[in-house]
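Only a single protein chain was left out; the remaining protein chains are all shown in position.
For reference, chains read A, B and C in written order, and residue numbers begin at 1 within each chain.
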Amino acid sequence: MKRKPEAQGKAMQQRRKLKIAMIGYGFMGRAHSNAFHQAGHFFDLPFQLNLKVICGRNQTKLEQTAAQWGWEESEADWESVVSRADIDIVDICTPNYLHEPIAVAAAEAGKMVLCEKPLANSVAAAARMAQAARKIPTLVWFNYRRVPAVMFAHQLVQQGKLGEVNHYRAQYLQSWGRSADPTAWRFKPDEAGSGVLGDLLSHSLDLAIWLNGPIHRLCSSIHTFAEGRQVDDAVTLLAEFSNGSIGTFEASRFATGNLNRNCFEINGSTGSLEFNLEEMNHLNFTDLREDASLQGRRKILVTGPGHPYVEHFWPPGHVIGYEHTFTATLVDFLDSVSKGERFHADFADAIEVQRILEAVVASSERRKWIETDRAQSN
Amino acid sequence: MKRKPEAQGKAMQQRRKLKIAMIGYGFMGRAHSNAFHQAGHFFDLPFQLNLKVICGRNQTKLEQTAAQWGWEESEADWESVVSRADIDIVDICTPNYLHEPIAVAAAEAGKMVLCEKPLANSVAAAARMAQAARKIPTLVWFNYRRVPAVMFAHQLVQQGKLGEVNHYRAQYLQSWGRSADPTAWRFKPDEAGSGVLGDLLSHSLDLAIWLNGPIHRLCSSIHTFAEGRQVDDAVTLLAEFSNGSIGTFEASRFATGNLNRNCFEINGSTGSLEFNLEEMNHLNFTDLREDASLQGRRKILVTGPGHPYVEHFWPPGHVIGYEHTFTATLVDFLDSVSKGERFHADFADAIEVQRILEAVVASSERRKWIETDRAQSN
Amino acid sequence: MKRKPEAQGKAMQQRRKLKIAMIGYGFMGRAHSNAFHQAGHFFDLPFQLNLKVICGRNQTKLEQTAAQWGWEESEADWESVVSRADIDIVDICTPNYLHEPIAVAAAEAGKMVLCEKPLANSVAAAARMAQAARKIPTLVWFNYRRVPAVMFAHQLVQQGKLGEVNHYRAQYLQSWGRSADPTAWRFKPDEAGSGVLGDLLSHSLDLAIWLNGPIHRLCSSIHTFAEGRQVDDAVTLLAEFSNGSIGTFEASRFATGNLNRNCFEINGSTGSLEFNLEEMNHLNFTDLREDASLQGRRKILVTGPGHPYVEHFWPPGHVIGYEHTFTATLVDFLDSVSKGERFHADFADAIEVQRILEAVVASSERRKWIETDRAQSN
Partner (left out) sequence: MKRKPEAQGKAMQQRRKLKIAMIGYGFMGRAHSNAFHQAGHFFDLPFQLNLKVICGRNQTKLEQTAAQWGWEESEADWESVVSRADIDIVDICTPNYLHEPIAVAAAEAGKMVLCEKPLANSVAAAARMAQAARKIPTLVWFNYRRVPAVMFAHQLVQQGKLGEVNHYRAQYLQSWGRSADPTAWRFKPDEAGSGVLGDLLSHSLDLAIWLNGPIHRLCSSIHTFAEGRQVDDAVTLLAEFSNGSIGTFEASRFATGNLNRNCFEINGSTGSLEFNLEEMNHLNFTDLREDASLQGRRKILVTGPGHPYVEHFWPPGHVIGYEHTFTATLVDFLDSVSKGERFHADFADAIEVQRILEAVVASSERRKWIETDRAQSN
C-alpha cells in the first residue's frame, strides 16, 4: 500500500505558509538559504517555509544560487520584490549600505524583516529602520547567540552561576586582512560602512551586552594596517559595564594564527566561562563553588543532553557546524512569531550595538573616553 | 522581469535524475536524508537526486520522517520497493541483520546500493552481498573517511609525509553503555550482530586499513560489562600491519568521560598525525623534518584553504559538523558513478573490515593470536 | 647583633644525620643528588642528610659530578663503600644489572637501600634483593607516584570518586629510539636487561597496580624496530585487572611526536581521570555525578590548595618540574623511616612489577595470554 506522507500530516498541512524573498546571494545568502531549508528538517516548525524569490544584480550568479538552493524565482530588482503581495518575509543579506532602504521599504509594505548584521552603518539609520518596523517582527542575524555553547553560557549566567562579574574579555581575531582582495565591497567605506567594526566587533558587542548587560563607558583605538585601505583593520577597546565589571575587546583581520577566533571569557565571583568559535561545540566552565582542590576548567562538549538546540540535531557527542547557528536563530524567530512574542535580537536590540559602535568611532577619533549614554543622546 | 531559475539551468536540467529509496528512518535515516538534500546545495552534482520513497515498519514514525525530510512516498514493505522500476538507488539504514536480504534483492534488481556499516553480521554475508552487487556501484557508509581532517590525513600519508610508520593506535570511546535502554535493537544479538564491534570498531578498522594498510595478525579481548547484556560493550586489540607497524585498538561504550572519541594516532619516521572526532575540524600534525627546536604538534584547523571538501561548505575558519561527512561521502560516490570509476569504501572494501571483525571474535574466543590471512580463508 | 642560625635550631641539630652513598652519577645520579639537596629546603625533615660519597668508574666524570653536587668524597669501588660503617643509606643508580649485587651487599651490611627502577632484570633477582633487604627500609624510585597530580589521582581513587572502574589505559611514548647512540648501556641486553620494558613500561605498570590493583592476566607483543638492536623498542599489552576492569598498555621509543608522554586514563562509573607527564602539573577529572549538562573534563592545575606536596614548594599557580617528584619520593621515605612504617614502593612492591614484566616477556614469546598468578609461581 502506497501512502502519500502529505495526506496524513494534516496538522502540518494546516500550518501557514510563509513566502520568503531573500535580497543578496553571497556567503550570507547561502547561509540563510541553508537555514530556510534545514529548519524544517530538524525542528517542528509552526509555519511552512517557501523559498519564493531570490534577488540580486549579477544575473549569472543569482541564477546559479537560485538553482542550487531551490529558490522558485530570481529577480534583479529588490524594490519590486519587497512589496509583492505574496511575500511574507524579506531577508536582507546585501552589502551593509543597502540594509536601510530595503528594510524600510519591506517594513512599510508590512513584511517581516530579517537583516544581516551590522544592522546599519549609523545609529540614525538603525533607528529609522526600527521605527519603520516597529509593528512587525524583525530579526538581526546575530547568529552567534544561538551557538548551543553560547546559549548554554547565557543560561548559566541567567541561573546566577557566575555570581558577581568582574571581568569580561572578548576577541574576534581573523588573519585574512593582509592578503585580501582590495576590490571587495567589504573594503569600500560607502558600502561596508566600516571594516572589522561592523563585521566582527558587532558580533562581540552583541554577545557582551546580551550576556553581561549594558556598556556605559568605553575608550577605543581603531587602526588600519594595510596601506591605502579605507576601512579599519583592527580595533581595541576598554569598556565599563553597568554591572560594575570591566571589559576588554579586540577585533582584527591581522591577528595571524587565528582564523575565526570569536572568543569571550567572563570571570565572576562563583564561576568563570570561556568560549571560542573555532571550537564552537565546547564551553569551558569553572565552578568556584567546588572544593578548591577540584576546581578546574571543565571542557563541556555542548552536544546534549540538556543543552539548547542540539538534541534536535544529532545524539550527544556528534558535533554541529557553523551553519546550524543560523538554523537555530530562524527557528527561535518563527517560534516567537507564532506565539506573538518579541524576538531577540531584533532591530531595537541592534540599535544598542550601533550606539556602541558609534561611540567606538567617536572615542577613537577624539582619543578620549566616551560615556555611551551621552553617545546615545547624540 | 521575473525569471524562473529552472529555465536557464539547462545543463542542470539535463542531468539524469536518480530516484532514491531509503529503507530505515532512524538516526541514520535522518543523516542520510540530510545528505541527499545537502549534496546538491553545496556541490555541483552530476545527477539530480529525488527522495522518492522511504520505507519502514512503524507507520507513525515513518510518515513523520517522510514529512519532515520531504520523501515523496512512504512504504511499509521493503521487498516491493527495492525492485520498483522507477528506483535507481536503494539506501539501507536498517538494523544490521536486514542489510543482507535488502542489499541482495536490490542488487539483483540492478539498483545501486548504499548500505550502513557494518556491512553485514558475517564475512559470508558480506561476501554474498558483494557478489550480488559485483556489477553495480555500491557504497558503505564509512563516513569518517570523509571528515575533511581525516581525508587530509590520508593525503599526507599518501604524500609520504609520515615516512616509515611504526605505530598506529586508535580508540573509539563512548560513555552511554551503562545507562542505555536495554530493549534497543543495538543490544539484540540477532539484529545487531554485535555491540561495539560492528558499531564502533568497524569504523576504526576501516580507517586504519585505509590509512595504514592491511592488518595481518591480531589478538583481541572482548568484554561485556553490563549484567545480562548479550552483545559486547568493549573490545581491546593488538595488531600487526603488513607495513611493519604495530597497532592497538580499543572501542567501548563504557569509557566514561568520552562521548564520541573516535581518535587515531600514527607515528612515522618523518611525521606524526593525531585526530579526534570530538574535535573533528582539527588535525594534529608533527613534522619531524623541521629543525628539532621548532617541532611540535601543529593543530591545523582543517577548514581550508587547500583542504578537502570544506571550501564547498564555508570560508576558512568556519567549522562543519558531523552530518557533513555523509554529504561528502555521497558526493564522492556520485562523482565516481558519473565517471564510471570504482568508489571506496564499497562492498568489496567492507569485506576486509568484516574479515578483521571475525578474526577479532575468533581471537577473543580462542584466547590466541590470529593470522588474519588464514581467517580470510576460513 | 649577629646570630648563627644553627645555634637556635636545636631541634634541627638534634635530628639524626643520615650519611648517603650514591652508586652511579649519570642522569639519575643528578636527579637523586638534587633530591638529597632539595628535600630539606622545602620540607621539615626528620633527619639531616649528608651527601657523603659518590661512587663510579669514570674518574673524571665522577669528580665533576661530585664537585658540582657537593658530595664530600668520590670513590671508584662500590664494594668498599656499601659496607662502610659511616654510611646509613646506599642509593643505586647504576645500569640495571648492577642493582642486585649492590643492593644485596648494602642490605647485608644493614644499610637502607634506595634503588632505581626497574629493580632488577628478573623476578628472581628482585626476590633475592627483597629477601636480603627484608628487615631494612627500602625504596624503589618509582618517582611518578609522587607527581602531585598523580598522588592526587590516587587520593581521588581511594575516596571512591571513580566508582566501579571499567577501563585503564596507559601509554609511555618517547621518540628518541631511531636516532639513539647504539653504544649506550641502555641498548646492551646484559646491562639493561631490556629496552622499554624496564625503562618505560615498568613505570606504567607500577602506577597501574598502585592506582587500579593487581593485573591477573595479560597478552603482550614486544617489538624491536631498529635493525640489529638487541633490546626491545616497543611493547603493546592487553590486561585484565582483578577489579574487573580491562587495560591496554603501550610503551615505545619510536612514538614520534611524543617526547615523554607518560599518560594514563581511568574510566569509572562515577568519574574519569586523565594524566600526561608532558603536562604534569595538570590532572583531568570528569565527575559523572554532576548534572549531565555540566559534565566535562576539568583541567585541574594541581598546584594547591589542597593538593599533595605542592604547598611545600610554591604558592598555587606556580608549577613544579620533573625533579620535584624525586624530592617528594625521598621526603615520604624519610617520613616512613622516622615513623617506623613501611614505605611504598619498596623492594617488595617492585617484585610485583617484575612479575608482570616477566609475564609480558613470556606472553610475547609464546604468543599467548598469560595468567600472571601462574607466572608468579614459575
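The rule is short, and it goes like this: contacts are C-beta pairs under 8 Å (C-beta built on N, C-alpha and C of every residue); 3 or more make two chains touch, one makes a residue touch a chain.
All values derive from a computational prediction rather than experimental measurement.
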Touch with the omitted chain, as defined above, among B:A21, B:L49 or B:L301: B:L301
Touch criterion as defined above, residue of A:E274, A:E323 or A:E358 at the omitted chain: A:E274
Among A:I87, A:V140, A:A255 or A:V360, the residue in touch with the chain that has been omitted: A:A255
Touching residues (missing chain, whole complex) on chain A: 166-167, 169, 171, 173, 178, 219-221, 223, 225, 234, 236-238, 240, 244, 246-248, 250, 252, 254-258, 265, 267-269, 271-272, 274, 286, 288, 297, 367-369
Footprint left on chain C by the chain that the document does not show: 1-6, 8-9, 12, 27, 30-31, 33-34, 37, 40-41, 44, 59, 63-64, 66-76, 174, 176, 259-260, 277-281, 301, 303, 313-324
Residues belonging to chain B that touch the chain removed from view: 152, 282-285, 287, 291-301, 304-307
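Please note the rule applied: only the chains that are shown with their structure count from here on.
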Chain occupying the most central position, where position means C-alpha average: B
Chain B-chain C separation of Cα centroids, rounded to whole Å: 43
Distance from the mean Cα position of chain C to that of chain A, given in whole angstrom: 54
Interchain centroid distance [CA atoms averaged], chain A/chain B, Å: 34
Where chain C touches two or more other chains, by residue: 297
